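I have a structure I would like to understand better, so I am pasting it below and will then ask my questions one at a time.
Note that this complex is displayed minus one protein chain, with the remaining chains in position.
So that you can tell them apart, the chains are marked A, B and C in the order they are listed, and the count of residues begins at 1 in each.
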């Protein structure tokens, strides 16, 4: 019998947001079972959450250590026929990501972690060394890399007719922090604007990190230098809530990145445009099933998602439905979980799983640190430290 | 512990389409477990499908009768702590829907059935009588009634400022039967164009039935008379693949319904526009998170889906994510499963569950039969037989 | 010296709407000079209008007869070097169109007439006979046939890869008559709802006539039979303000036409979709520079207007600007004036001018009369009388 992968969750108790998204994403394809969790530091909340989710109280743990210990006692945890958790999903605030991930890895448990990977490049470098040793899988939920049309964009941008990539403009704008929501009982806003929990990057860490990974992924090239201008629009804040970055990619392209959570009225406005010598591409996350290609010859093509459409294999593999049946954010997220589970079960090297991993985590943290440093120096050109990790972990860029 | 609802599936073996959609929809919210199935009349296919889904071979049954028998032997099937299936999902071709549903109901097992409900009004009337007796739940997956903005449209259309509804124009156009796909090994096309399996309505049964339910639902009024013109564009077909219907609603509104699967190039083009005395609404399934309201005063408002948006309660209850994180077809479908499961577990009367049920099934079949009769008489005005079912089953229209 | 064509205008005094549009359209390309007019039956209004337009008082006439008489006295009216009006633009209410046009034609003056051509097929047939004799040009401002992407649509729909045309769905919906605007001092509403001035067709005459001509033009085929259901939503009205028509074209295609002015909130919603065996086309007047082609093969192409785009010659000839510089309603209207003026100056046969003429006028009137007759008989199938006019006047359909 094809077995399901057994998953525990760290964080995601009642009142949290992203935990529920991870659970839906993991559940969608019916291949991952949520079997345990340490859903909250408030154990009553943990138990209540577990009850709602149908998790037995004895598998509602106080923390990651207890979870790893408890699950390790179950027979054959590592095997398909065992019952202990094989994977943990980390959906806590950023400051605890690395520690939890490292504990899991050392216990031989695979990890799926919400982004950003941590709060400093140094700690993520430590995690990378741990993963080199444990050989366990580590996935980072850069959700937007789960969308089929993002893979199609990468396919077209890398094709010969597109020509060399010259420009990439990416923006990620939201409006939910236009006012001081953190003072009005919004828990999301509270921890995301608190450097102790969120780390040194505010909007940039929360959403700019997605824009960075998306640009690198579609262009299949690393960002090496940037000039950043970060800002706070609410006086009481200490972290950026808005900013612009100009950057250079290794392939010679240049571009801009806008990251803001004070763009009043904006929902989840992630948009990217990439220009080659002969054509341009435009993708908007809020209309994710269309990818517009405009050719210098004057033709405009709308590439559409769907199992019945003429798309590249990687894009098709990320569609579940025929065209016209819209798939969205949860499906993109579920693609990451599905591919992560498949790679774990098949023993595929993480770098070949199609899921962002520790290499992307390192690049993301290096990007954040370079941006903060540049901004502190008035937008001075600043190099982004290249990630160092072995071939098995080297990530999605070729 | 809050328990999951245990579900079996009839149909949906390898090679089928809609079964996988039902499984994803049922799985999404983590409240329904697929525990058994009779996935195919080919038992090898059934077993292979079960294996892929992680279903034990002893719970892969040969047919509905075997499934009901086998599951009934499990302790406390009807209780939360038992292990037998409490619900069956029916995803077979139309001709077997009623028989399977009736068997399940008589065995005290709840039903979620793909639409249309059957192949004749008479057989669905029989099923309605059965359900009156068994008191079990019956849901019909008119997917589009799971979209939050459809509920928002109904809310606005029923509000005083909108004024009396005058017009409704709905169209559902697809292109996948523009050519004789049924002769090229397309299994979906094969059974849907075969009256023995699909019943007497072709495109009208497959998608026109959705358009009908959507129009009635948003307008909160029953269609009572129609004039239909159905057509076949591929000579070898015996069922309609295209047609137009003009109709009257009980609230005095008139409108048009286009149902076609030969509109080459169209994906899943379900669009509806409703006009009141003072405003109009437009909703397109392919961009489901927006509902456009145009007021006679000149204002144009885009109502957007999202848990953070100013929407009616019923719409909000069908959003999982903040605005800008697109939800689509699977989420709409999952809303039906979630609400069906909730009503079953809470013992809510079916007519209050928010899920289309036997009343909608009856109206849908009466609509199809009236349309076929009208078309046979050159578009003669034809009354639609009103459904007869008790108050507990009377459906979503007030 | 290349001379300008000299034009007079009948109607279009202060307070009118469409007259100003005709003047802008005629002026845009700098080839037509407005030199005189009978702008209003109220001669003070006529003089005031003339003054605003810079027309000398002696060329502000009381009516068409006076204008023709006055202008005929100017030297060499018919020649490029003369000074009398060579063309009259008729922008009065419908009931006077034919008489004015016939007077002009008999005086050797060319005509551009607002649609519909008149208030009965019989009177337009009389005009057709007059034009056969006079050999003067007659243009009918079916504005939408001036849009480049409408010509591109016709080009694609007529091409081999598109396959035989099977379906055409056209709708023209407005909301400005959703309330009884004619009782609130709206002059446009007043005459358009008055059968003495507008003729026997209300919304159908005003905008349904455009939908009819657009469908025939793009499909390059005549509508021969229809079933019409016309309606009045404001009790005090005697003319239709809403309706649906099902129709057959000579090429075997079938379709639907919606014509309504009570669709509250709608602006000027003319949309057409055409389906062939292998592809579909969609054009929306409110976004006129895009034409969407969806192919059965799964490709979606957006054909865009612009002098730099890969379009057919006829479409390119109707673009003034490179792509991305939006052209709209006035430019489409101006294309009709420009082509009419060119044909007049070059002596091109009217049927080759690219401008709708008396053949379209006859078909339009026959369509209106058939629709009214059909509706009066509960939607009975009704043949549309084919136009009878000689080869020089036979119109745009091949």
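What we mean here is this: a residue touches a chain if its C-beta (ideal position, glycine included) is under 8 Å from a C-beta of that chain, and two chains touch if they have at least 3 such contacts.
Source: prediction; values computed, not measured.
*Asks:* Based on the whole complex, identify which of A:74, A:106 or A:295 touches the chain you can't see.
*Replies:* Touching the chain that is not displayed is residue A:295.
*Asks:* Given that one chain is not shown, which residue among B:304, B:318 or B:338 touches it?
*Replies:* The one listed residue touching the chain not shown is B:304.
*Asks:* Who touches the missing chain here, C:95, C:304 or C:363?
*Replies:* C:304
*Asks:* Pick from C:41, C:62 or C:325: which residue touches the chain that isn't shown?
*Replies:* Final answer for the missing-chain contact: C:325.
*Asks:* Just to verify: which one of C:34, C:153, C:189 or C:336 makes contact with the chain not shown?
*Replies:* Considering the complete complex, C:34 is the one touching the chain left out.
*Asks:* Which residue from A:97, A:212 or A:227 sits in contact with the chain not drawn here?
*Replies:* Hidden-chain contact among the options goes to A:227.
*Asks:* What chain C residues would touch the chain not displayed?
*Replies:* Chain C touches the chain not shown through residues 1-4, 17, 20-21, 23-24, 27-31, 34, 50-57, 174, 176, 266-269, 285-289, 304, 306, 308, 320-331.
*Asks:* Considering the whole complex, not just the chains shown, which residues of chain A touch the missing one?
*Replies:* Residues 163, 166-167, 169, 171, 175, 178-179, 227, 229, 231, 233, 242, 244, 246, 254, 256, 258, 260, 262-267, 273, 275-280, 293-296, 300, 378-379, 381 of chain A touch the chain absent from view.
*Asks:* Across the whole complex, list the residues on chain B that are touched by the chain not included here.
*Replies:* On the chain B side, contact with the omitted chain comes from 297-304, 306, 308-310, 323.
Heads up, the rule we're going with is that only the chains that are shown with their structure count from here on.
*Asks:* Quick one: most central chain, C-alpha centroids?
*Replies:* Per-chain C-alpha centroids compared to the overall one single out B.
*Asks:* Report, in whole Å, the distance between the mean C-alpha point of chain A and the mean C-alpha point of chain C.
*Replies:* 56
*Asks:* Just the number, please: Cα centre separation of chain B and chain C in whole Å.
*Replies:* The answer is 44 Å.
*Asks:* By residue number and range, which residues of chain C touch two or more other chains?
*Replies:* Residue numbers touching two or more other chains: 300.
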